[in-house]
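A single protein chain has been removed from this complex, and every other one stays in its place.
Up next, chain A:
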Amino acid sequence: MSNIDPILLLSAIIVVATPILLAAIGELVVERAGVLNLGVEGMMITGAVCGFIVATLTGSPWLGFAGAALGGALLSMIFGILTQLFLSNQVATGLALTLFGLGLSALLGQGYIGVKGPSVPDVYLPILRDIPVLGPILFRHDIIVYLALAIVLGVWVFLERSRAGRVLRAVGENHDAAHALGYKVVRVRLMAIAFGGACAGLGGAYLSLVRVPQWTEGMTAGAGWIALAIVVFASWRPGRLVLGAWLFGGATALQLALQAAGGVQIPIEYLQMAPYLATILVLVILRAGRAPGSLGRSFHASS
């Protein structure tokens, strides 16, 4: 235990939490619009492979992240069209999206296994990064870490302070009433779903370009599902989402640190269970707040 450096651990938590936070904030917007997309895992892994391919081909990680967001958004549109225009069951469609994404990514990434991608530089923040303790924890990361937090803040402002955000919430709370007021329920939901897909794609690319950084099949390993759990844990509020992501980042970073530190009597396999068990535990302990009223229900104007 004494081999674990608390500053490094806290810094690692922020990095580990970032992909989950990105995917979760996207899904939060989707669910606030009244749509349950269980395909986060599939969109994330598609983002991971798209980001890695684009970054490797162009040599630019930033184009990679853009490609990942685009890939995730495009994939989410399959879900959007099926659930919003074809009125399919959202649970089943989301599961299909996950399966499809896992398969598609394996197919696309076939030639990229073991390839080394371009590296993502850390942002150089003078003065801030030299603050003792806080500097290494908070101010020595890559730009995506800060982008993720900025997106969370942006979503909060959008949902709570903007007119468009109020429309989105109205659509999620009661789609029939929103429709009666003249809001375009399907259009709002499609935009929310695309945003969710783009965020999940970014989160996936963060895994393949920064955290690992490599492409391997099935590399998201349930991160998309954990993102879904965090949205429930956060009671659909952006602020608590960050807390949730750091909590799960903490469970993961701690078990990785324990593995690396060695000298622990617990086998690695049991340590690997920790983030998943922590997710279940938190779902049990913290009773979720009220879900958006129309969550998961199909909307058909004439009914």
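Structure notes:
Criterion: a contact is a pair of C-beta atoms (placed from the backbone, for glycine too) under 8 Å apart; a residue touches a chain by one contact, two chains touch by 3 or more; residues count from 1.
Convention: contacts and distances are computed from a predicted model.
When the listed names "L-beta-lysine 5,6-aminomutase beta subunit", "FkbH-like protein", "NADH-quinone oxidoreductase subunit D" or "Ribose ABC transport system, permease protein RbsC" are checked against UniProt, the chain not shown comes out as "Ribose ABC transport system, permease protein RbsC". Within the complete assembly, A:97 is the residue of A:33, A:66 or A:97 that touches the hidden chain. Although one chain is not drawn, the whole complex shows that of A:60, A:88, A:214 or A:235 it is A:88 that touches it. When the omitted chain is restored, the residue from A:29, A:171 or A:228 that touches it is A:228.
Although one chain is not shown, part of chain A still touches it, namely residues 38, 42, 78, 82, 86-89, 91-93, 95-107, 110, 217-218, 221-222, 225-226, 228-229, 232, 267, 269-270, 272-273, 276-277, 279-280, 283-284, 287-288, 300, 302-303.
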